[in-house]
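On to subunit A.
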Amino acid sequence: MAAVILLSTRGLSRHFGGLRAVENVDFDLPEGEIRALIGPNGAGKTTFVSMLCGRIPASNGQITFAGRDVTRMPAHKRVQMGIAYTFQITSIFDALSVRENVELSVQRCLGADRGQLAAASDALLERVGLLDRAEQVAADMAYGHQRLLEIAMGLGQRPRLLILDEPTQGLSDGEIADFIRLIREVARDTTVLLIEHNIDVVMALAQKITVMNFGAIIAEGTPEEIHANEVVQAAYLGG
Partner candidate 1 sequence: MSRALTFHIGAIIVLAVLQFILPVYHSGNLARIMVLAVYAMGYNVMFGYTGLLSLGHAMFFAVGMYGAGLSIRLFDMAAAPAFGIGIIASILFSLGVGLLALRTIGVAFMIVTLMFSQAIYLLILYFNPLTRGDEGFVIPQAVRQVAGFDLSDPTTRYFAALLLFAIALLGMVWLVRSRTGRVLVAIRENEERARMLGYDSWAHKLFAVVLSGTMAGAAGAAYGLLFGSVGASFAEVPFSILPLLYVLLGGPGTVIGPFVGTLFMFYLRDISSSFTDAHLLVAGIVLVLLTMYARRGIMGVVRERWAKWLP
Partner candidate 2 sequence: MEFGPHLILAILEGLVQASVLTLTALGLSLVFGVMRVVNVAHGEFFMLGAVFAYGVANSIGGAPVVGFVAALIVAPLLVGVLAAAADWLILRRLDHDPERTIVATIGMLYVIQQITLMTYGPDAHPVTPPFNQRIAIPWFEFTDKGLEFYFPWGLSTTSYKLFVVAAAIVAGLGVWLLMARSRLGLILRATQLDRETALAFGIPVQRVYALTFGFGAALAALGAVLVVPIQQAHYLMGGDPLLLSFIVVIIGGLGSLRGTVLAAILIGMSNGIISVFFSPTLAKILATLLVAMVLVYRPQGLFGKKPA
């Protein structure tokens, strides 16, 4: 049984001046999958997902999401269609409280009813374990907690595709275990694309792994296949 393809790219490229950050990438992501995107630093992973969610425009190629060509669609419309992105470098509303941060992510789907918003936000904060910090100013929290807030804001949008850019960076071991549990739960009704350096997290979560290097996909397969792949090992050892 072939799963429905939620997201695909054809010939997707991005050039910065002479630098080919992403070159001619064909990529397919079936609905419901947890996919990990790995590769050495500077392989073009963040550039690639930034094109998917519309933060930066593609130089060439095509992006299809849920059957629609979204290549030229502005970022906020893609987000409205169900692509949520959590930033690699934490990006939250510093001066607002933790609850207000999450409310802003929830209110687009829920509307502005105060009671409903607060309830939905608190439920989310409970899930990521930040409920006891709901009143705190977001910037005052420790870095690891800010990462969790980012994830809560990603979930708050009830996305069809959740893109997580190095979500476990700066989390403690205990928090990482919670994170893995959380993503497994989320993945029941959400497709997840995960950029991750922590190989344990990748192995624990990913159903399939895509490996990028020098702006191109060099391998794709199950965790076992990737583990055994010589090209991948060469890229990591050489890179």
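Heads up, the rule we're going with is that contacts are C-beta pairs under 8 Å (C-beta built on N, C-alpha and C of every residue); 3 or more make two chains touch, one makes a residue touch a chain; residues count from 1.
As a selection rule, all candidates are chains of the complex that A comes from, given by their letters.
Computed from a predicted model, the values in this text were never measured in an experiment.
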item: Given options 1 or 2, the chain of this complex that touches subunit A; value: 1
item: Touch list for subunit A against partner candidate 1, complex; value: 53, 55, 74-77, 79-80, 84-85, 87, 91-96, 100, 103-105, 107-108, 111-112, 153, 157
